[in-house]
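Below: one structure in structure tokens.
The other protein chains are all here in position, but one chain of the complex has been omitted.
Here is chain A:
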Amino acid sequence: MLAKRIIPCLDVKDGRTVKGVNFVDLRDAGDPVELAWQYSQQGADELVFLDITATHEKRKTTIELVKAVARQVNIPFTIGGGINELKDAEVLLHAGADKISINSAAVRNPKLIDELARSFGRQFVVVAVDTRAVDGKNFVYLRGGRDKTEIQTEDWVKEAEQRGAGEILLTSMDHDGTKNGFDNMFLKKINESIHIPLIASGGAGQQQHFVDVFQQTNVDAALAASVFHYGEILIPELKETLRTNGIVVR
């Protein structure tokens, strides 16, 4: 059976991980490649790198990062952050990225999804969506949840699928950082409205939250950052808990 995926997310700036990590056995906690390798050894199913570098050297450092990860890590990974045009994606593909993730660039220029899917196949295109509820309706937000748009999240997710997204990474900004669990009601609704894989993000604090999101929403994957980086949840234990609860994991 197809397994539910557990995906650690690493924020990277200037080639270094941003948020603190405290794995005891890391030689260099700021090295995204070593961290990625550790996660792959622990049984992570996939990795997401979010590159928030803002300098002119960005493209070069990102490519170096992607190459280093592809060389050393034997599980799939996605890279996101600052991909605005076809050319940006193409160099990442050739550097060994399995998927790219686009967020605000797709909102600003939805045709980018079509172009990327046509050029590289839809399996390469993850559309990341940051969502926040306002008066009972979910809206797409940009810039990490700071800028509200008038686009309703459900509409945008369906449009992204139609245009050629191979996967949706949905982050609930209302839940992100709370450690109170995923936004299961909304994730379930979105998951039932699309026919491509959905990655749940935002709110993971305990192992039970992962059990809940898979049991209550049937999403394909769950992503988290700090609970893994700080060692609050260890992936082998999490997988054992999921297995005990009848959820298929690798």
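One rule holds in what follows: a residue touches a chain if its C-beta (ideal position, glycine included) is under 8 Å from a C-beta of that chain, and two chains touch if they have at least 3 such contacts; residues count from 1.
Keep in mind that, in the parts below, contacts and distances are computed from a predicted model.
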"Sugar ABC transporter permease", "Imidazole glycerol phosphate synthase subunit HisH", "Fe-S cluster assembly protein SufB" or "Ribulose bisphosphate carboxylase large chain" - which is the UniProt name of the missing chain: "Imidazole glycerol phosphate synthase subunit HisH"
Candidates A:123, A:162, A:193 or A:215 - the one touching the absent chain: A:123
Listed residues A:67, A:158 or A:179, member touching the removed chain: A:67
Hidden-chain contact residue, picked from the options A:94, A:108 or A:137: A:94
Listed residues A:17, A:40 or A:201, member touching the removed chain: A:40
Residues of chain A (touch criterion as defined above) contacting the omitted chain: 1-3, 5, 40, 45-46, 67, 70-72, 74-76, 93-96, 98, 120-123, 166-167, 195-197, 220-221, 250
